[in-house]
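With one protein chain held back, the other chains of the complex are shown just where they sit.
Just so it is clear, A and B label the chains in written order, and each chain counts residues from 1 on its own.
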Amino acid sequence: MLAAMLLAGCGSGDDGGTSGGRDGGTGGGAVGGDLTGTLTVFAAASLTGVFTDLGDRLEADHPDLDVQFNFAGSSALATQITQGAPADVFASANTGQMNVVADADLADGEPEVFTANVLEIAVPAGNPADVTGLADFEREELALAVCAPEVPCGAAAEDVFAAAGVTARPDTQEEDVRAALTKVELGEVDAALVYATDVAAAGDSVEGISFPEAEDAVNDYPVCVLADAPNPAAARAFVELVLSDEGRTALADAGFRTP
Amino acid sequence: MRRRRARGGQGSVPVPLLVPAVVAVAFLVLPLVGLLVRTPWSELGSQLTAPGVGQALRLSLVSASLATAVSLVLGVPLAWVLARSRIRGRGVLRALVTVPLVLPPVVGGVALFLVLGRQGIVGRWLDEAFGITIPFTTTAVVIAETFVAMPFLVISVEGALRAADARYEEAAATLGADRWTTFRRVTLPLVAPGIAAGAVLCWARALGEFGATITFAGNFPGTTQTMPLAVYLALQRDPESAIVLSLVLLVVSLATLLLLRGRWLGRAGAAP
Partner (left out) sequence: MSLTAEVRVQRGPLAVELDVQVADGEVLAVLGPNGAGKSTLLRVLAGLLAPDGGRVEVDGEPWDDVAAGVHLPPHRRRLGMVFQDHLLFPHLTVTDNVAFGLRTRGAGRREARAAAAGWLARVELADLGARRPAQLSGGQAQRVALARALAGEPALLLLDEPLSALDARTRLTVRAELRRHLGAFPGSTVLVTHDPIDAMALADRVLVVEDGMVVQAGPPAEVARRPRTDYVARLVGLSLLPGTGEGTTVRLDGGGRVAVAEETAGPVLVAVRPESVALWPQRPDGSPRNTWPVVLTGATPHGATVRCELAGEVPLLADVTAASFAEMGLAPGARLWATVKASEVAVYAR
């Protein structure tokens, strides 16, 4: 019956399915027709952990539903969607790439911001170079990584450096957060500027250092059901789950912040 | 009448070969056509003279050429060992040589870190003993490209060595040449076409190298940002400029290869 409630909430925008009832099992789903078929979600790579988890929960409630994910950089996903990739849901790591999709009239309704991410300094476990804040990115003797200005986390990095008046001397401008984080994990750089969620996901080999200037570049994550979605009912159910309290709790656990 | 038909039959390609060949050409050429169609020709000039482009192009050409040079110096002797020596474990050695061919380049980059990185087996020692760190330098670009591209050279040179008549080497031995002299004065000139072909393959592969480079050398304009990295990053923000950059890389590499080929074939034509 809870699943039915969830379905009933679809489209209303802010109904979240009471989180306590999640254990209630999968019995329902008859109201409004159970969800079947395949649901294809295109989501920013930083959402991999949370969305996989949420997808499992949705599948548990709807045994006949198969949730498939395509996790990649938001711009790559936006390109694939505009080139006609058959997706039901798009969750972007920034509003810019969501706008690319929305401007092409491929979004069903207004995209909704469901969470946000802020930058954090990632250092190898033990923080061997004694990095304490953004100013350490001026230290020439350190091996430092930021994201390339062409990708969202790099653009955000430029913003925070500008706001802090720091002239960063990075050794490398990585193509995405994951690449920057890998170099921290391997101990090949002393610090990298990445998202808080990436630090949370990285495990014990990486420590995160938050800094006040991060508030100057809060990164919003919008989500939408796509206009050409092959499975719009399931798409709406997934978006509802993401926007629910249950979804927000899961996001918060992964280091995301509530918008 | 009959004679003309016979002559036509000699030059024509049998249908079972012609059809797949045409499909193959279409398969290879159409994506290129796609690029050309989408090229914003009006912006071409401004894109080409954008400050980062020349830098990335120069870095690409220099590092690919250096990687080819390193591959020649190390890879030709390795190919000789694989083709001519009777050392044990040659089969295993050959399989190991092809590892970089099947390894995803990004993984190759990580593997290079584990050896030559600051924390790597060799890199740690280099850092402590000489204060040398390799990652995020142009040297790292050359190393990453060499790692990925050298197998192409080794495999083609080994093939050339196997195809070459080893009796010429015996003839040289009966004329007083030791193995090194034989290698230098007989083997090397005999397999020169194979080496040239291998070097071209190697250079082309190094020029297009992306994964191992961006992983091991990182990406920084002027130091480690080669054209493929610039193209990839441009794609994140401005697909049209990515197309222009790809086109530049394509034109420059094709021009280089045609130039080399013309010069090389010219020499080969004089001495059949």
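Going forward, contacts are C-beta pairs under 8 Å (C-beta built on N, C-alpha and C of every residue); 3 or more make two chains touch, one makes a residue touch a chain.
Just so it is clear, the model here is predicted, and its values are computed rather than measured.
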| item | value |
| --- | --- |
| Omitted chain - touching chains that are shown | B |
| Candidate in contact with the missing chain, chosen from B:S85, B:T98 or B:T181 | B:T181 |
| Among B:I134, B:L190, B:A230 or B:I243, residue touching the chain not depicted | B:L190 |
| Hidden partner chain, residues of subunit B it touches | 165, 167-168, 170-178, 181-182, 185-186, 189-190, 192, 271-272 |
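Here is the rule we go by: only the chains that are shown with their structure count from here on.
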| item | value |
| --- | --- |
| Between subunit A and subunit B, centroid-to-centroid distance (C-alpha), Å | 38 |
| List of subunit B residues in touch with subunit A within their complex | 110, 113-114, 117-119, 133, 135-136, 214-215, 217-221, 224-225, 229, 232-237, 239 |
| Residue ranges of subunit A in contact with subunit B within the complex | 73, 75, 79, 143, 145, 148, 150-151, 170-175, 179, 182-183, 186-188 |
